[in-house]
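A single protein chain has been omitted; all remaining protein chains appear in their positions.
Up next, subunit A:
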Amino acid sequence: MAAAGYDYEEQGREQQDSVYDPNYVPDSVKSFVVHLYRHIREKNVYEIHQMYDTSFQTLSERHFKDTPWPSVDAVAHFVDNDHVFCLLYREMWFRHLYARLTPTLKQRIDSWDNYCNLFQVVLHGVVNMQLPNQWLWDMVDEFVYQFQSFCQYRAKMRNKSEQEIALLKQFDQAWNVYGVLNFLQALVEKSMIIEILEREKEGLEQFTATDGYDYSGGSNVLKVLGYFSMVGLLRVHCLLGDYHSGLKCLLPIDISQQGVYTSVIGSHITTIYHYGFANLMLRRYVDAIREFSKILLYIYKTKQYHQKSPQYEQILKKNEQMYALLGICLLLCPQVKLVDETVNSQLREKYGEKMGRMQRYDDEAFGVYDELFSYACPKFITPSAPCFEEPLLNYNQDAYRLQLKLFLYEVKQQQLLAGVRTFLKVYSTISLGKLANYMEVDEPTLRTILLTYKHKTHAVDSEGKIISNADVDFYIDDDMVRVVESKPAKRYGDYFLRQIVKLEGVINDMDRIKLE
């Protein structure tokens, strides 16, 4: 590894509390690592999960509110110097540090190094543990987060010290975008997860049914890391503005159904947030609206169970962001019928006033689009290395500004259609001449407006098929515009089928009752 072989204690401690002694291990921490190590060896997933999810938080809260955990060297001898356990411990150590303190550049580089070692071990297939999905998800999630955080940090060149610049140059492979993507990709490939999901569809394999765990004594680590890495890739691609490639990485996971990705709330939210955002940018509004509505309803119903979870705040934040994105989608594609009633009333409560202003199509409306997008978009990154020549320039906003500009441009184009939509809503048939007259344009212009309306309300799906996003559609027959209000196809057949099954159940129940 590029960053190996440096003196660990040399730098990077200045920022932290001076009373922090990396070698001091409180008894409770000793007992924590000893037990965790034992449970891992015994493959007791339930206990591992308890310790990981609860004890680690409790101890952090009690002893390490604003200092790091004891160094790995201080605890290693409690766990037979177990190599893999130490890698896992350091992964948590850095995660805790990122969450509570500001990592120094040296620490960022060290953490990268630790991920390299950890993933290397997993990829070589020497790991025989069974770890909780929550933990495995957190690893992928944190890996991508630290990459994003590093890019943001590196892009703020203006206030870098000489020492920092020297380190950046020396360890130029740390958090390198190729490295990050190739690790995720390697986990996907090595785990054979795509093949596993394929075979599962044919009933030849179980993965989803066991939540990814292996009940025949094998390890779930590589498989599940590979699985979550597909979500990781989606997220990295979204951060880079490559929405098409991102969605492609997610294809093996059928998001219309429950899956291992829904077994961890953080993974569920991250998946749908990025899926929806990518579809919004690709103008596939209907797909975005449908999935946002589903997950927002799910969060609405279940959020009380997560109140004590360390992710609770993150859940609430993503919840708000997705409402903002849903609001944007619905303004660009007014298909309120697709949205669950509860979600819709929540949306009106949160963003009703803003959405009203956005509908006015003036400069202020534009400002609100800007505001909501900026609030709800991912933290875009510039992946390339900085230019070290003077003057040092910040470029941390570049990627965000480009995505914002292109998005707002699309909004501007869409706004041209609002006028015609209003008219189409009130007529079932109207002649071109009359409509042109009402809209105060000439007939040829009206024809082009109508063409534009068709273009903007029809998207191309991932298979190249044309799909309609239109709430109000029309066709032109010679000189007449005929309007078609799209009604969601009522699934009578499905409804009757379900009722028949239900009725049969009730009759069976009644048959079973013996009257005395």
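As a convention for this text, contacts are C-beta pairs under 8 Å (C-beta built on N, C-alpha and C of every residue); 3 or more make two chains touch, one makes a residue touch a chain; residues count from 1.
Throughout what follows, contacts and distances are computed from a predicted model.
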Per UniProt, and picking from "Exosome complex component RRP40", "Eukaryotic translation initiation factor 3 subunit K", "ATP synthase protein 8" or "DnaJ homolog subfamily C member 2", the hidden chain is "Eukaryotic translation initiation factor 3 subunit K"
Contact with the hidden chain, among A:217, A:391 or A:464, goes to A:464
From A:61, A:371 or A:504, the answer for touching the chain not displayed is A:504
Touching the hidden chain, out of A:90, A:283 or A:318, is A:283
Considering the complete complex, of A:44, A:173 or A:431, the missing chain is touched by A:173
Where subunit A meets the chain that is not shown, the residues are 1-2, 112, 116, 119-120, 123, 173, 176-179, 181-183, 185-186, 240-245, 248, 281-283, 361, 363, 366, 383-384, 398, 401-403, 405-406, 408-410, 412-413, 415-416, 419, 441-442, 444-445, 447-452, 454-456, 458-460, 464, 466, 468, 473, 475-478, 484, 489, 493-494, 497, 500-501, 504
